[in-house]
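The complex appears here minus one protein chain, its other protein chains still in place.
By letter and in written order, the chains are A, B and C; residue numbering begins at 1 in each of them.
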Amino acid sequence: MNIRVRPLQPSDKADWQRLYDGYHRFYDRPDLPQDFFDGCFDRLMAGDARDFHALVAEGDDGLLGLTHYLFHPHMWFPEGACYLQDLFTSDQARGRGVGRALIECVYAAADAAGVPRVYWLTQETNYAGRMLYDRVGTRSPFIRYNRPT
Amino acid sequence: MNIRVRPLQPSDKADWQRLYDGYHRFYDRPDLPQDFFDGCFDRLMAGDARDFHALVAEGDDGLLGLTHYLFHPHMWFPEGACYLQDLFTSDQARGRGVGRALIECVYAAADAAGVPRVYWLTQETNYAGRMLYDRVGTRSPFIRYNRPT
Amino acid sequence: MNIRVRPLQPSDKADWQRLYDGYHRFYDRPDLPQDFFDGCFDRLMAGDARDFHALVAEGDDGLLGLTHYLFHPHMWFPEGACYLQDLFTSDQARGRGVGRALIECVYAAADAAGVPRVYWLTQETNYAGRMLYDRVGTRSPFIRYNRPT
Partner (left out) sequence: MNIRVRPLQPSDKADWQRLYDGYHRFYDRPDLPQDFFDGCFDRLMAGDARDFHALVAEGDDGLLGLTHYLFHPHMWFPEGACYLQDLFTSDQARGRGVGRALIECVYAAADAAGVPRVYWLTQETNYAGRMLYDRVGTRSPFIRYNRPT
């Protein structure tokens, strides 16, 4: 089966929203309002180099996955860093290499931007995700602390 | 003893560099070139709202600590997030509340910017740091993966 | 499909050894000598209440999995604790509920012995195992330290 990874485009909106909604449901954020998705999609389409970029994986049967990544300044490295924030594959497409293809295309985009350092955060118990991440990435000893809400 | 937290200013350069060098030594990055420190200090003084900001803690005996933080876009939250990247207290100032004062001033700066979400990453084995972080923050279940180098 | 969990018996030796060898290969201990398996099997058959006990899961097509558990004294609880040390399911039997059935039968054996506390250790990266363990057990905050070898 063919998987093509390409930038998100305006005609993808409905498919993209279905995937991004699935992603938020994974993180226990169901029923987000349409305004949320409209705002996100507009940002991704606006082409602001300092905001998020989106790639989607497309198969013969439509969109299979998405990723959103951001280049941001970093104190240690003048070229900055690339933060891969969102990654999602539809349930039907699991096990077909979609996640890996998306991550590798973010790596390529980061190289093209001269920002080779790419990182992401994941829950320690995201076992299915980590089976992939251990193959395409390296677990660091860093953990995240949040300001209390 | 009094601790005042205030923005970094041009006359702080030598003291700031001494602290920031100590921070990098903690992370096994000794002997960084002067160019590195010059570049960082220039960025912090440039006042770019989309680059890092610096606060320093000052006691009667000079600078005791520093923090560098960044506001960056976030897909989930339109107002973005505040990433507290660097935090350091000089050896002599440990146990005097410098780290806590710096973090709390970042919280206040984030509130003032309308970006209440603040987070940071730390090594799982940074025990001394985590004794503080567990009091002023909340450990999340998120861990960091890096692109292999 | 039927799965029956029952105590290990002398006629199981060849099948048991095949499974226990698979378990050690999972932990990067291939090619253990026959003496090792002979010694283990003899202990399991000896019926010493203070040594390990073995249960096996049997399907229509032979043995599918095994577990070895031990009752040992505990300072906090006079009745002691039950340590489930080894658990293994053959590759062909994955996803058929063998691991869960074995753990639940250890729970029942522990109850029958008046030692309700059961625990086990697993590698943080044993994702497939933890998918099961999170359903039948509770992750504790305890981690293991070893004397350096």
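What we mean here is this: a contact is a pair of C-beta atoms (placed from the backbone, for glycine too) under 8 Å apart; a residue touches a chain by one contact, two chains touch by 3 or more.
Model, not experiment: these values are computed from the prediction.
Taking the complete complex into account, the chain left out of view touches B, C. Contact between chain B and the unshown chain involves residues 124-125, 127-128, 130-131, 134. Within the complete assembly, residues 24, 29, 39-40, 43, 50-52, 68, 70, 72-76, 78, 83, 85-86, 107, 110, 116-125, 133, 137-149 of chain C touch the chain that is not shown.
Please note the rule applied: only the chains that are shown with their structure count from here on.
Judged by the touch criterion defined above, the protein chains link up one after another in an open path, with no loop closing it. At the interface between chain A and chain B, over half of the residue numbers involved are used by both copies, so each side presents largely the same positions.
Relative to the centroid of every protein C-alpha atom shown, the closest chain centre, again from C-alpha atoms, is found for A. In terms of their C-alpha centroids, the spacing between chain B and chain C amounts to 47 Å.
Between chain A and chain C, the centres computed from C-alpha atoms are 39 Å apart. Rounded to whole angstrom units, the spacing between the C-alpha centres of chain A and chain B is 27. The set of chain A residues that touch two or more partner chains comprises 124-125.
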